[in-house]
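I have a structure I would like to understand better, so I am pasting it below and will then ask my questions one at a time.
Up next, chain A:
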Amino acid sequence: MTNSLLTIITFVPLVGALLTLLPWGKWLKLDKAGEERLIKNGAIAISLLPLGLALMLWSGYDQALGGFQFEINVPWVKAINVNYHMGVDGLSLPLIFLTTFLTVLGLWYSARVIKTRVREFFFLFLLLEMGMTGVFVSLDLVLFYVFWEVGLVPMYFLIGIWGQAKDRPQYSAIKFFLYTLAGSVFMLLAIVAIYFTTGTFDIVEAAKLKPFADSILLSGLAFWAFFIAFAIKVPSWPFHTWLPDAHTAAPTAGSVLLAGVLLKLGAYGILRIVLPIFPEAFKRYALIVVALGVISIVYGALVSLAQWDLKRLIAYSSVSHMGYVLLGVGAAAYAIGTPKWVDASAMALNGAAMQMFTHGISTGALFFLVGVIYERAHLRDLKMFGGFSSKLPYYYGLFAVTAFTSLGLPGLAGFWSELFVFRGAFDIVPIWAVIGVLGIVLTAAYILWKIIQYTFLGQYDAHKIAHWTDVETGAELHEPKDLAFFEKVTLWPLVAFMIFLGIYPAPLLNLFNTVFVRLMSGFAGK
Partner candidate 1 sequence: MQHVMFFLFAIITLGAAIMVVTTRNLLRSALWLILVFFGIAGIFVLLNAEFLAVVQILVYVGAIATLIIFAVMLTRQVMDPKQPRFNDQARVVAGFATLLFVVLAVIVTRVAWPVAIGAAPVDAIQQLGMDFVGPYAVPFEVASVLLVVAMIGAIIIAREHE
Partner candidate 2 sequence: MDYIRDFFINFAHSWTTWISGGLPGWAVTVVNFLLGGLILVMMPVIATLALTWMERKVIGRIQNRLGPNRVGPWGIFQAIADAVKMLIKEDIIPDRADRPVFNLAPILIFVGAAMLWAVIPFGRRMIGQDLNIGALYVVAIGSITTVAVLMAGWASNNKFALIGAFRVVAQLLSYEIPMVLSIGVVVLVVGSMRMGTIVESQWVPFCLVLPVAFITYVLAAIAETGRAPFDLLEADSEIVAGYFVEYSGLKFGWFYIAEYGNLMAVSAITTTLFLGGWRGPFAGAAPVLGPLYFIIKTVLVIFVLMWIRGTLPRFRIDQMLAFAWKVLVPAALVNLLWVAAALKLPVPQAVQYAVMLVGNLAILGVTLTLLGQSAKQHAKRHGLAGA
Partner candidate 3 sequence: MVPLWYYLVLAAALFCIGAFGALARKNAVGVLMGVELMLNAVNINLVAFWRYTTAAQLTGQLFAVFVITVAAAEAAVGLALFIAIYRQRNTVNVEEFDTMKG
Partner candidate 4 sequence: MKLADLTYLLPELILLLTAALIFLLDLIWFKRPAVSERRTEWLPYVALAGLGGAALGLLPSLGKTASVATVLTADPYGVFFKALAIMGVALVVLLAAPYLRGRTPYRGEFYALLLIVALAICLAVGATNLVMIYLAMEFLSITSYVLTGYLRNDRKSGEAALKYFLYGATASAVMLYGMSLLYGATGTVDLAGIAAAFQGKAQGTLAWLSMPAIILLMAGFGFKASLVPFHQWAPDTYEGAPTPVTAFLSTASKATGFAILMRVLLTSLGQADIARQWISLLVAISVLTMTLGNLTALRQTHIKRLLAYSSIAQAGYILIGVAAVLAGPGRTFTGINGVLIYLLAYLFTNVGAFTVVTAVETATGKVDIRDYAGLVQRSPWLAALLLVFLLSLAGIPPTGGFIGKFFVFGAAVQNQMWVLVAIAAVNSVIAAFYYLNIVRYIFFTPAEEGADRIPVALPFRVAVGVTAAVTILLGLAPSPLIAWATQSAQALLVALR
């Protein structure tokens, strides 16, 4: 049971997805609306299963023992030594939880707002969950790659089909796809190259064998092949241009998963594959990575500041926030082989990982919140907003908490991640860290000035927005109506997490810390 748990988590969504395709309406003699309702509720019910299992994983994970647990390792393609190798450790565990959790919320929310091509939507959403989970549990490079690509396809469709026509969804979808693919084909070549030097596709094995350690050229090539693939996904400047388009075009739940989980795939890949397998090459190029991270932070924040489209703004803020992850990882990589920096580097990594999780929660919530207002006003233009605090107090409250989390306000989850990243990075790459801090200031600027002020403060002008919609009935209204029940159900768990982790980040941090201390001290001991 324990070693098939990961398989079940990964493939339950696939089963669910396939189930949505069955002609239930015909079998159960339902009309179209009834069938759609069944599909929606069924999908949500099925998605609860991986969430529950993820919690089981978390509770069953022996933290004292550390390392990979719930492992399954059976041959898949014997001829080339590809194995069906899955396992979780302290790094992947929270991310799996995050994936399953956001999926449930996304499905729950979408069940209310998605009205066209329902069957396809829920099919693709569940498929997407499988792809993402699969990436987090894979410990074999080929398996990893397969899930990596599999996740690409449903997201492409989510953006392309349910995007708003004015956001050029088809263009955005294909851009998203091609960017990721362009990175990943080179990654595939690097994967094969690893196989030829080590004879294995196993991530753990390969990390032990350290391929290409003797060749600067080859290790550099392989490193960059992997790194660029992941940097595109993160996305790091200058590979980020697909992200604003994709985010803007995607439907709300799609954006949530895109920001909440898909971006983490890149960061996860760097932590799981690049760092352990190519430590020396990484160290060699660490400053470039740090620079990319810092540029992303500052650049993302500056561009955010210039946006008038709320969703686009949040999308750019993701570039900026994911920059922290790169900064942390880059700094840690720079510290490889320097014993005095072991603690600092572990701390930076902890911060980076923590940032991955909290960013997933907070940005996910932000995108939900954008969705909430968009469903009502059919606009995302900040110039048209203003004074919502009086009309939508509940909404304002949740938004504020989320925005402050994103900003890194102490007491909320985001604070810890930024703290650790900078705390670690200051020791190792002080100058870059200082520049990076600039990003925090800019973040404060766009969150407070752009979002809070333009949206919620000031005077509400009834003429700016032609009409409002009741999200539950679809009726036209003259006044905005505050959060509906389903929206509260969607948002509260996220907000609760932000607050909880803000106050008590230890459970998460401990998990990460075990992993990274072991990793970094392993390098130092070498």
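How were these picked? Simply put, all candidates are chains of the complex that A comes from, given by their letters.
Following the convention adopted for this analysis, a contact is a pair of C-beta atoms (placed from the backbone, for glycine too) under 8 Å apart; a residue touches a chain by one contact, two chains touch by 3 or more; residues count from 1.
Computed from a prediction, not measured in an experiment: that's the story for all the values here.
Q: Would you mind flagging which of 1, 2, 3 or 4 touches chain A in the complex?
A: Selected candidate: 4.
Q: Would you pull the chain A residues touching candidate 4 in the complex into a rising list?
A: It comes out as residues 76-80, 120, 142, 145-146, 149-150, 152-153, 156-157, 160-161, 169-170, 173-174, 177-178, 181-182, 185-186, 188-189, 192-193, 195-196, 221.
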